[in-house]
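Have a look at the structure below before the remarks.
A single protein chain has been omitted; all remaining protein chains appear in their positions.
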Amino acid sequence: MARSSLASGTGKRARSAERPSSGQGRPAAARPDGTRPGHTPPPDWRPRVDPGPLLPDREPYRLLGTPAVADLDPQLLRELYGQLVRGRRYNRQATALTQQGRLAVYPSTTGQEACEVAAALALRPQDWLFPSYRDTLAVVARGVDPAEALTLLRGDWHSGYDPRATKVAPLSTPLATQLPHAVGLAHAARLRGDDTVALALVGDGGTSEGDFHEALNFAAVWKAPVVFLVQNNGFAISVPLDKQTAAPSLAHKAVGYGMPGRLVDGNDAPAVHQVLCEAVEHARAGGGPTLVEALTYRVDAHTNADDATRYRDDAEVEPWRAHDPVALLERELRERGLIDDAGIRAVEAAAEEMAARLREEMNAEPVLDPMELFDHVYAEKTSQLREQAAQLRAELDAEEE
Amino acid sequence: MARSSLASGTGKRARSAERPSSGQGRPAAARPDGTRPGHTPPPDWRPRVDPGPLLPDREPYRLLGTPAVADLDPQLLRELYGQLVRGRRYNRQATALTQQGRLAVYPSTTGQEACEVAAALALRPQDWLFPSYRDTLAVVARGVDPAEALTLLRGDWHSGYDPRATKVAPLSTPLATQLPHAVGLAHAARLRGDDTVALALVGDGGTSEGDFHEALNFAAVWKAPVVFLVQNNGFAISVPLDKQTAAPSLAHKAVGYGMPGRLVDGNDAPAVHQVLCEAVEHARAGGGPTLVEALTYRVDAHTNADDATRYRDDAEVEPWRAHDPVALLERELRERGLIDDAGIRAVEAAAEEMAARLREEMNAEPVLDPMELFDHVYAEKTSQLREQAAQLRAELDAEEE
Amino acid sequence: MGTATAPAPAPATRKPATMAQALRQAMRDALAEDRDVHVMGEDVGTLGGVFRVTDGLAAEFGPERVTDTPLAEAGILGTAVGMAMYGLRPVVEMQFDAFAYPAMEQLISHVSRMRNRTRGALPMPITIRVPYGGGIGGVEHHSDSSEAYYLHTPGLHVVTPATVADAYGLLRAAIASDDPVVFLEPKRLYWGKADWSADAPETVPPLGRAVVRRAGTSATLITYGPSVPVCLEAAEAARQEGWDLEVVDLRSLMPFDDETVCASVRRTGRAIVVHESAGFCGTGAEIAARVSERCFHHLEAPVLRVAGFDIPYPPPMLERHHLPGVDRVLDAVARLQWEGN
Partner (left out) sequence: MGTATAPAPAPATRKPATMAQALRQAMRDALAEDRDVHVMGEDVGTLGGVFRVTDGLAAEFGPERVTDTPLAEAGILGTAVGMAMYGLRPVVEMQFDAFAYPAMEQLISHVSRMRNRTRGALPMPITIRVPYGGGIGGVEHHSDSSEAYYLHTPGLHVVTPATVADAYGLLRAAIASDDPVVFLEPKRLYWGKADWSADAPETVPPLGRAVVRRAGTSATLITYGPSVPVCLEAAEAARQEGWDLEVVDLRSLMPFDDETVCASVRRTGRAIVVHESAGFCGTGAEIAARVSERCFHHLEAPVLRVAGFDIPYPPPMLERHHLPGVDRVLDAVARLQWEGN
């Protein structure tokens, strides 16, 4: 049990590159590299893939404000902008609905609209989106009805839209648990010969969960056509990133799975969109999964029920307001003359219309049938559930009398 | 939902390094780097640590057969050798005991003795070892009684030694679940101001489990004094490494946690020992955790109950037999004149003696008290357990009549 | 049970306190008295927990004693196991009932078995606080009652308070216990107030003692946690129908207080178990089975169960149809085969 004298005890680490190579007299003749015959390396070893290309971008990838933005399709930029404005308005409206008691709770993505919108727009019709609980906006941007997307948070049922019809998985409340689902679905599609890609969203906090790890590993081993987008918005409720990870960046986790990692400015909508499109098409082409980390910020509190002043200063939020995804794209569009005041007013009017329709729909009292509680537990009710349904039926009838 | 025209669709990835930088005429004056004022990077971003130093060795680190071995303490080399021979003998003896029905099962570490022994010898008395189910040999090399270490596998109780007295955690059957324990213990020691380090062992298969991920992440965030040694022996039962991971190496996983990764020839006992000692002392000095991947090979079947011919050829095993940890070190010692035939015979005789004692102890029928089943479930028996114990007592009494 | 009772009460004036405050006080006192006590979990530090139960503790005891962990429940419980191996007494918070599931492997395979595995060498003095149950309008995964999983896992204690005073006393006892205790906190009772004094908390019996909350003669309602107030209300309402119901608050589900429960049922001759979680293989199954066996010749009617339906916890707008309420309890009382029925 004694500690040997071999340990340097200094904590310094001898890297292979730094290996002492000045050999003194050796019993057997040394090879040019200093090793002696009969002393072989482990037989099976070779680097399995070159880690170099897997390493993420040195700095967050950006397009807005760079020369490269000139190459982008103006139509796309306008579409992104329209969705951003609509998304911002959606977040505001949904938060207002919580104050009016029309929604139980709403986790806002104000400040994160670029990620939400770009994720939805990066997909083709046959692709699937796997949102986390915060990503109602991505679900809506993908085309799900704005009110149906809020069913979970209003509380009349769990998932309000049809995942098969919309190709949007249910909003996943248990963090990171939706990631293996995305991998499994993408894998299944590939086995069937379909060219479907799955895009899964997760937060910075969610990367700490075991399911994150298992999902990324399965995806890489199976070369599943799946893209993981981590929205690093700086917080998991109150817990800042530096209590969550010590990694150089979350995108660096990709290397350990053997997939490429990308780092992108999450408030630069065209940049997020481009990086995601590249990853999605790479997956579609059989290249396997990608991990994308988008750097963004949760400008609102965790939810309307949260008090963010308990864990952060407004001073921390300010610079992010200055780096606002909507404003950034608007400036670019204006500078390039791709939009004018009238164009902006039109976009805002469309967003207002969406908000008005949403308000109206959410103000209608949902019609609920308590008996539905028993309808979907199994394909067919068990005799146990038939008995329990009869009990509730009787209670409801008695109430009505 | 439509796919935008922005995506290149080629699957090619624009790296930040490859970003188009040739700017045409731009609406606003560009900065030297091509970006324009008002277009800022995400405010909070900086690379959290430099990933460079975290990247593992380019090739498995080796000492045997290299000039560097001349700097090692001959006494240590002999100690390692003695333990390797003893370990090899222990593996053989334990496997024989399964054939004689004295052990329920034995997962052998033949071929992996260098890792097992080096792990035990890298620790100081105040340190803790967290073995996986396969690591009986490391437990014994740490000083636990060779027969007590086999209690689990003989089946008279679960853990046969006192973990507090020996500073060896119970052999952990559920894979990777012991890793968070090691982190917690190391963290607790640090909080108490003790200079204890925990060394946790896990297999290549075990790295796929969520607990592996969560443990490494906690360790890095907490800067816990813990070292993770992955024995990559090529297989998880029948599943080869390439169905387990697509990573460049398992050591590359370190980068994603922000801890250094090391890659070492797992059959080179002095190299494993040195790398582990450095990592252990680095942790002790407050430097935080290290992930070490040792490349080795499971020469025997998974356990005595396994039939390895179902999933691998003998041709695959052969080169590893040639890269045998005992033979490698023996050659080095002989070449350096650090051991002669007599010395080897002495080492072998000591190993034989250990084996003979083990045989004897394992041949004795253990004395078991069925009533002990109720003794350690809680600090004090619940009334429920008192009733159940009384029932068993009555049954046993009736049997005796 | 290796538990401590709370410190002896000193005379003090009581004032209204919530269960959340009493729980916080219990942790505060435990942290102050024993430097081995550590509080850890998601958001328990700076934020003070999503229910504010740990509010102020990090400020008072520092981030090493009250720690915001990474977001990984298995990691939280798994590292707590290691801390306990070293002699600490971790108090772990699972943010919500359903978010404790990722930690099931650590709970079942290690927390509950480590003492037994090592013949007592490695006890696991870990308290696992789990806000549980429904009735708060929570969205999916925020209203589960998972006590039956824990109860079916030998080696765990399972405790749940229904009053402000018990919240303090039972949590002190749980933290003081040398065995792992799953401490279930009824979310919808967090903000209920009662007159209570932090300076003179009542002493409580060791874990494993039920209490008769209301004496009665017609039948016994056996219940715990969030269903205790429901049963007390039902008992009041039942007086109008001529039933005088006894209400037993189990407080500790494991160890289970057979003595108090069976004494009550033998006295009344009738029993109903009331709880929120799904009935099938739930706590009520165990209680009905053991009461039926132990009190067989005293029973005038079968032991009935009023439990949640065997369905996933419903969306908030439908939860009232799922939760056992006063009416459902009274319906069950009416089915207890009274003379002339």
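For reference, chains read A, B and C in written order, and residue numbers begin at 1 within each chain.
Here, a contact is a pair of C-beta atoms (placed from the backbone, for glycine too) under 8 Å apart; a residue touches a chain by one contact, two chains touch by 3 or more.
Here the structure is a predicted model, which is why all the values come from computation and not from measurement.
Partners of the chain left out, restricted to shown chains and counted across the full complex, are A, B, C.
Looking at A:85, A:189, A:255 or A:308, the residue that reaches the missing chain in the full complex is A:189.
Between the chain not shown and the residues A:321, A:345 or A:376, the one that touches is A:376.
Contact with the chain not shown here comes from a single listed residue; of B:75, B:99, B:126 or B:173, that residue is B:173.
When the omitted chain is restored, the residue from C:33, C:55 or C:310 that touches it is C:310. Not every partner is drawn; the one left out touches chain A at residues 157-159, 162-165, 169-170, 174, 177, 179-189, 191-192, 198, 210-211, 213-215, 217-218, 221, 372, 375-380, 382-384.
Annotation for chain B: contacts to the undisplayed chain at residues 104-105, 152-158, 173-175, 205-206, 208-211, 236-239, 243-245, 310-311, 366, 368, 370, 372-374, 377, 382, 384-385, 388, 392, 395-396.
Considering the complete assembly, chain C touches the hidden chain via residues 74, 98, 101-102, 104-105, 108-109, 112-113, 116-117, 140-141, 148-149, 151-152, 154-155, 254, 256, 277-278, 280-286, 288-290, 292-294, 296, 301-305, 309-312.
Convention: only the chains that are shown with their structure count from here on.
Greatest centre-to-centre distance from chain B is found for C, with centres as Cα means.
Chain B and chain C have Cα centroids separated by 39 Å. Residue positions of chain B with contacts to 2 or more other chains are 210-211, 213-214, 217, 221. In chain C, 69-70, 72, 74-75, 102 are the positions where the chain touches two or more neighbouring chains simultaneously.
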